[in-house]
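All protein chains of the complex are present and in place, except for one that has been dropped.
Read from first to last, the chains carry the letters A, B and C; within each, the first residue is number 1.
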Amino acid sequence: MKVGVIGLGRMGAAMAANLLRAGHEVTVYNRSPEKAQDLVDQGARLAARVEEACAGAAVITMLADDPAVEGVVCGEHGVVAGLGAGAIHISMSTISVALSERLQGAHEAAGQRFVAAPVFGRPEAAAAAKLFVVAAGAAAALDECAPLFDAMGQRTFRIADRPPAANLVKLSGNFLIASVIESLGEAMALVGKAGIDRHQYLDILTSTLFAAPVYRTYGGLIAEEKFEPAGFAAPLGQKDIRLTLAAAESLRVPMPLASLLRDRFLTLLAQGGEALDWSAIGQLAARDSGQGDRRG
Amino acid sequence: MKVGVIGLGRMGAAMAANLLRAGHEVTVYNRSPEKAQDLVDQGARLAARVEEACAGAAVITMLADDPAVEGVVCGEHGVVAGLGAGAIHISMSTISVALSERLQGAHEAAGQRFVAAPVFGRPEAAAAAKLFVVAAGAAAALDECAPLFDAMGQRTFRIADRPPAANLVKLSGNFLIASVIESLGEAMALVGKAGIDRHQYLDILTSTLFAAPVYRTYGGLIAEEKFEPAGFAAPLGQKDIRLTLAAAESLRVPMPLASLLRDRFLTLLAQGGEALDWSAIGQLAARDSGQGDRRG
Amino acid sequence: MKVGVIGLGRMGAAMAANLLRAGHEVTVYNRSPEKAQDLVDQGARLAARVEEACAGAAVITMLADDPAVEGVVCGEHGVVAGLGAGAIHISMSTISVALSERLQGAHEAAGQRFVAAPVFGRPEAAAAAKLFVVAAGAAAALDECAPLFDAMGQRTFRIADRPPAANLVKLSGNFLIASVIESLGEAMALVGKAGIDRHQYLDILTSTLFAAPVYRTYGGLIAEEKFEPAGFAAPLGQKDIRLTLAAAESLRVPMPLASLLRDRFLTLLAQGGEALDWSAIGQLAARDSGQGDRRG
Partner (left out) sequence: MKVGVIGLGRMGAAMAANLLRAGHEVTVYNRSPEKAQDLVDQGARLAARVEEACAGAAVITMLADDPAVEGVVCGEHGVVAGLGAGAIHISMSTISVALSERLQGAHEAAGQRFVAAPVFGRPEAAAAAKLFVVAAGAAAALDECAPLFDAMGQRTFRIADRPPAANLVKLSGNFLIASVIESLGEAMALVGKAGIDRHQYLDILTSTLFAAPVYRTYGGLIAEEKFEPAGFAAPLGQKDIRLTLAAAESLRVPMPLASLLRDRFLTLLAQGGEALDWSAIGQLAARDSGQGDRRG
C-alpha cells in the first residue's frame, strides 16, 4: 500500500519503520528533514513538501499537538489540499475532540475520507510494533487501513464510525493513567510519612490487586522520585487533561477528579516542573505533607 | 497449633475452615453461635465465651469494625482478659490505625503479644485460601504466626514491626480501589454521554493498560450499573475512607482524592445507597451529567 | 463628548441613557435596531451600521460575550475599521483576558487606543448610574474617558495601564461571588438538614459577620430556592468561571475552588438548569444530601 507518514518524532519514525518492514511503500515528511535519513536508508521516499506525502491512498499524521496537526492539515499546501479524492487521512496523534470534528468536516467537504486512530503505547512499544490502535471512521475506510494498523500495532479496536470518538477514548485513557498516578502519589505520601518503605509497599500493591503495568511503571517512578528524563513530559500530560476537560465541558460532564488533576499539573508547571515526567504530579501530595525530596 | 477464631462472618468462617483443613486445633467463637455449626461439624471446638477462645497460643479476630473489635478485645471478659502471658492476638479485621495502636498498648501492658494482619481478598478468595496477608508485629511473633497465615492465604507480606503499619497499608489499599472506581466512573460518564458503548470501552481498557482484576471487576459493575447485591457494601467503603482520612489527619497528609471519595460516599448514602455495593459511587458522575439509569 | 454605544441590552441601554442625561452626544447601535427607539426618543442618534457609531472620540461596546465582541470589533466594517486614528474603544463587556489582549493589539496596530472598563453592578445599578467601573489603559486615555465613567457609575477604579488587567479583576470578582454562593449552599444544606430554619440562619449571618449585599441577595435566593427568573443566568456564570480558569491556566495558577465551581455549573447545566439564575448551584449541596425541593 502506498502511504505517507507526516511527523517523524520517536513515535512517528518507529511507526514508519514498521510500515516499511511490512512491505508498504512509504513516503515520509518531517519539518526538519534530517530526522528522515534513517528511514530513507530503510527504503522510504523523502517528501520535500507535505503535499508530496499525500500522493498515495492514505497519509498518516503523527504530530505533537492540535496546532501542529491543524497547521499541517488545513494550511495552504496542506493535507486537505494535497490528498486525492477518496484518499484517507489517518490522524494518529492525540488531539482534541473538537479538532477531530473540524478535520472530519474539512475532509468531507473535500471529498476525502478521515479516520482517527490514536494509539496507546510508549515509543518502545511503537518500535516493537506493539501499539494498541483505537480506530474510528467509516467501516470501509477502517477495512482499508487494517493492514497499516497491523503493521504498527498488536491489536486494533474499532469503536465507532464517527472519528472523534476515538480521540475521546484516547484522552480518557490518559485521564485514567493520570488518576493512577495521583492515587499512588497520595497513598505513598500517607504510608511514607508513617515510615513504611515505599518500594516494599509498591511490591505489595503490584503483587496483589494492582498487577497492571501502569501501577508498576508509575509506582516505581514515584517511589524512586525519578522524574527525569521524561518519558512523557508534564506539559503533555497537562495538555491531555485540558483536552479531556474541554470535551467534558462540551458534553456537560462534570469530572471532579479530572479537575483535581488539572490543578496538580498547573502546580507542577508553576513550580518549575516543565522538563519532568508527568508522573511528577505524584510527588505533590508528599510535598504538601511536608516530606522533602528523599533522593539526596 | 492451638488457635482461637473470633468472628464467623463470611470471611472469618472461611478462614477458620482453612485452619482446620491445615490441621490446626481451632476453637471458634461467634456472638450468634448458630453460625459456628458448620465449623463444629468440620472439627472445631465451640467456645461459649470469648475467653474460652483465648486459651491457645494465638487468637484471631475477624470482626466488622472498630467498635466490634474494641468491645471483644478490651471489654470485661475480653481477649486481653482471657489471653495467657506471651500469647498472641492476631487482628485480621480492617480497623483504624488508632485502634491498632490502642490494642498494641493494651496487650503489651498485659504481657501479651499483638500482631496486625489484615487481608486483601473477597470471601471467595478466603474460601480458596487465596488471601493476601499484610502482617506487622515483632519478628518472632510473625514467625510463629506463619503457619496460620500459610493456611489462610496465598502470600504473606511482612512489612513492619509496629502492627499499626499493616492497618495503614490495608486502608490505603481500599483507598486505591475506591480511586479506581471513581476514575472509571468519570471516564465512563464521559464516553457514555458521547455515545460510546461502555462495555466495549471497558474491553479496550482491560485489554491494554489496565489489565488488572480491579479494573475488570469494578468496570464491569459500573458498565452494567449492577450494584446489588453488594459484594462490599457502601457503608463499609465509606468507613474505610473515613479511617484513611483519620490516619492521614493524624499524620498531617492532605489527600484531596480521598476527600473527593469521602464526599462521593456521603452523597451515595444520603440518596439511599445504603444497600448498594461501594462501586455505586462510580455511577454518580453519570448521574451528575444528567444520564439516568440505563438498565431499564 | 461625542461617543458611540454598541450593544443595547439591559446594561448597555441604561448606560447610554445616562450618557445622554449627562449631556454627551450619543450615537447608538444594536443588531436589532428596535431596541434603540427609547434612546432615540431621549435624543440619541441611531447608527445603521457599526462604523457609523465609531465616528466620535470614543466608542463603548457592551455585548454578551467574546464572540459577540470579537465579531463587532474585528469583523469587516467593524470597530477597528471604523474608528479614527487616536480614537478610543472602551470595552465594558465581561470578556476573556485573551480577547482583551488581542483587541489591544488590533487597536494599536490601527493607531487607535484601547481601554478595558468592565463594570460591577446589576441592571438596576446601571439604570441608577451606580455602577462600579474597573478601568485599565493608558493614563491619558483614562483621563479622557473619566466624564463618561462618571456619567454611568458611582466610582471608577483605575488599576493598570494594561487593559487586560481590568478584565481579570472583573472575572475574579465573579469568581468570588460564585464562591459565596457555593459556601452558602453548603452551609444551608448542613443546617437545613439539621432542621434549622434557613431564613433565620441567613438573618444571623447577615446581621453579624456577613453584612454584605452579596450574602443577603444570594442567601435569600438559596433560602427560598427561587432561581427564576434569572438575574444572571447559569450559562453566563459558567462562562465566567471558564474564563477565570482559562486566565489562571495561562498564568499557571491552580485554583481548586474555581475548579469546584466549574463542576457545579456543569452539573447544573447538565440537569436542565439552563434558564435558572446562577445561584442555583447553591442548591446542589442540598440535593446531593438527599434534600428535595422544599418549595412545596
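By our rule, a contact is a pair of C-beta atoms (placed from the backbone, for glycine too) under 8 Å apart; a residue touches a chain by one contact, two chains touch by 3 or more.
Note that the coordinates shown come from a computational prediction; the quantities given were computed from them, not determined experimentally.
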Candidate in contact with the missing chain, chosen from C:Met1, C:Ala110, C:Leu190 or C:Leu236: C:Leu190
Of C:Ala36, C:Met152, C:Ala234 or C:Met255, the residue in touch with the unshown chain: C:Met255
Interface with the undisplayed chain - residues on chain B: 242, 248-249, 252-256, 259-260, 262-264, 266-267, 269-270
Sites on chain C contacted by the missing partner chain, in the whole complex: 97, 120, 132, 134, 155, 157, 159-160, 162, 164-165, 168-169, 172-173, 175-177, 179-180, 182-184, 186-187, 189-191, 193-197, 200-201, 203-205, 207-215, 244, 247-248, 251-258, 260, 285, 288-290
Contacts of chain A with the absent chain, listed as residue ranges: 256, 263, 266-267, 270-272, 288-290
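The rule we apply is simple: only the chains that are shown with their structure count from here on.
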Rotation angle (°) superposing Cα atoms of chain B on chain C, nearest 5: 180
Same vs different contact residues, chain A with chain B, by half of numbers used: same
CA centroid of chain B to CA centroid of chain C, Å: 53
Centroid spacing, where centroids are CA-atom means, of chain A and chain B in whole angstrom: 38
Junction residues of chain B, two or more chains touched: 256, 288-290
